[in-house]
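Removed from the display is one protein chain of the complex; every other protein chain stays in position.
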Amino acid sequence: MALLEIQNITRMFGGVCALNGVNFSVEQGKIHGLIGPNGAGKTTLLNILSGMTPPTSGNILFSGKNIHMLPACRVASLGMARTFQNIRLFPAMTCIENVIAGQHLIASRPLLPRLLQLPSAWRQDHEYEEDAMATLSRVGLENRAQVRAQSLSYGERRRLEIARALASRPRLLLLDEPVAGMRHGEVSQVAELVRILAGEGMTVFLIEHNMSFVMALCSRITVLNFGQVITTGSPDTVSRHPHVIEAYLGVDKSS
Amino acid sequence: MDLHHIFTQFYAVYGSLINFIGINSLLAISLYVTLSAGQLSLGNAAFAGIGGYTAGILTMYLNVPYMVALCAATLMSGAVAVVLGFPVLRLRGVFLAIATLAFGEVVRILAINLQITGGAEGLTPIPNKTQAWMIFTALALVGYFMAVLRRSRIGWSFASIREDETAAKAMGINTTWYKTLAFTIGAMIAGLAGAMSAHLNYIITPGEFGFSAAVQLLIYNIVGGTRIWYGPVLGAALLTALPEILRGIGVSAGPVRMGVNGFILLMVILFLPNGLVSLFSRRKD
Partner (left out) sequence: MNIFLQQLINGVFIGSVYGLFAIGYTLVFGVLDILNLAHAAVFTLGGLVALWLVQNAALSIWLAFPLATLLSGILGLVINAVAFAPLRHRPDTYFSGLISSIALAIIFESAALGIFGARTVRFPINTITVHIWQVAGVTITSLQIEIVLIAACLMAGLTWFLRHSRAGKAIRAVAENERTARLLGIHVDSIIAFTFFISSALGGAAGILFGLYFGALSPDMGRSIELKGLAVIVLGGMGSIPGAIIGGIAFGLSEVLTVAISGTSNLRDAVAFTVLFAILLLRPSGLFGRKQIRET
């Protein structure tokens, strides 16, 4: 079953067409990759999916519900979480605080019991903190819980951003270049995490330039070039597609 | 000499200073609320004015009980903030600051030109009803509210928006709603402080709530620190008492006092970007 259906999405910036009639769907519980050369419109598409940018025309169905007109916060509340290509953490917060902030959609933390100093409030805080700690250990940052995000290494930041996205227990996780700039060991760590998440039933849609990562991990791949879909299919069929080799892989291999 | 006597003596000399510290602390916290959601508003002095005029008009012309007037002033400032907040909070950074500044000027000009506000000379005589214990009870309650708010859903949302608004949206935070909420809570606290101040000073004039007053609130926050609610209180207390402190060490010239004020601000922003409170609460990195 398709969790996410992208129908005829077009986006113009001024007179420039960033996306032109994009069509494909993301299956429930699968890892779906989006590849394409720089400037192909990948991040624009991700911004449209998450409600950050409205499409010029077209529809997006998220578990059957039309979301293309909804603001980002409503889209997120339907169960979609994302990371950013240029990492947007809360720099002055510690790692665990970043994750606790990320629990916004699942944690009510009401004000009144707190004002009245009811023990239920502190019990609740404690539970959410344990939950956040568990999420941190999923990305291997449990030892860095009390460190501020701004003092993390590049790879740690990427992983913390994934943890923050996981904190709201999304059904669909959008990752924008999750392993960019990571060392080899970290890449396989993230790949393992994504695989486990998908095994638990989460759907993952990711943009990535690291081809071995994408090819090994994704069950379906969509290739975008100049704002248009070249093809969508399994890693095998995609890598043999002549237009893909011409537009992307051919260039990539020689560089 | 018994303790009570010492206290009465002290209060007789420094009473008005202590009251001003309380009022200015409330005003500083009112701006802290909006800053804690990452929004730079320079309209809080105007909200204090709205509160002061509302309460003053109610007690002077309609003989409304003081406590009722305080509540009405708080609600009035809050209501104006809701109406103003939705359009202006779409603006970012310095543009929001300018828009709220323009709002403050419009309020000031209105106060000068309306009859019911007493025109340029101000509204007087407002009955003197505010007592020190009321100011500090209000301050304690507001401080407690802020301390508790921090760990609530609202507090976390404010902090997220302050750190990165785009990321906050992607996390499902309805930023428009929370920004307006921060703006409104801030305006209500300012309105309360303004109403108390008007009933402390017998008078409220349009000049008290202009640009300089708005900037002064910002200075309290920066000097004290905006990472925790008592930072602004510390800043307000220190800078309100500064003239007395300087007089105590033999400096009384106005320009020097003002210069010291500016110099403290400059030193804090250059060397203590998280304010004076960061001297006491160093979190390890």
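Chains: A and B, in written order; residue numbering restarts at 1 for each.
To be clear about the criterion, contacts are C-beta pairs under 8 Å (C-beta built on N, C-alpha and C of every residue); 3 or more make two chains touch, one makes a residue touch a chain.
Here the structure is a predicted model, which means the values were calculated and not measured.
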For the chain not depicted, the shown chains it touches: B
Residue among B:I6, B:L62, B:V83 or B:A120 that touches the chain left out of view: B:A120
Would you indicate which residue among B:L62, B:V83, B:L141 or B:V215 is in contact with the undisplayed chain? B:V215
So which bits of chain B touch the chain we can't see? 40, 87-88, 91-95, 97-99, 101-103, 105-106, 109, 112-113, 120, 165-166, 211-212, 215, 218-219, 222, 253-259, 261-263, 265-266, 269-270, 273
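Simple rule for what comes next: only the chains that are shown with their structure count from here on.
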Whole-Å gap separating chain A and chain B, where each centre is the average of the chain's CA atoms: 41
Which of the residues in chain B come into contact with chain A in the complex? 144-145, 148-149, 151-154, 156-157, 159-160, 163-164, 166-167, 169-175, 227, 283-285
Would you pull the chain A residues touching chain B in the complex into a rising list? 50, 52, 71-73, 76-77, 81-82, 84, 88-93, 100-102, 104-105, 107-111, 114-115, 125, 146-148, 151, 164-165, 168
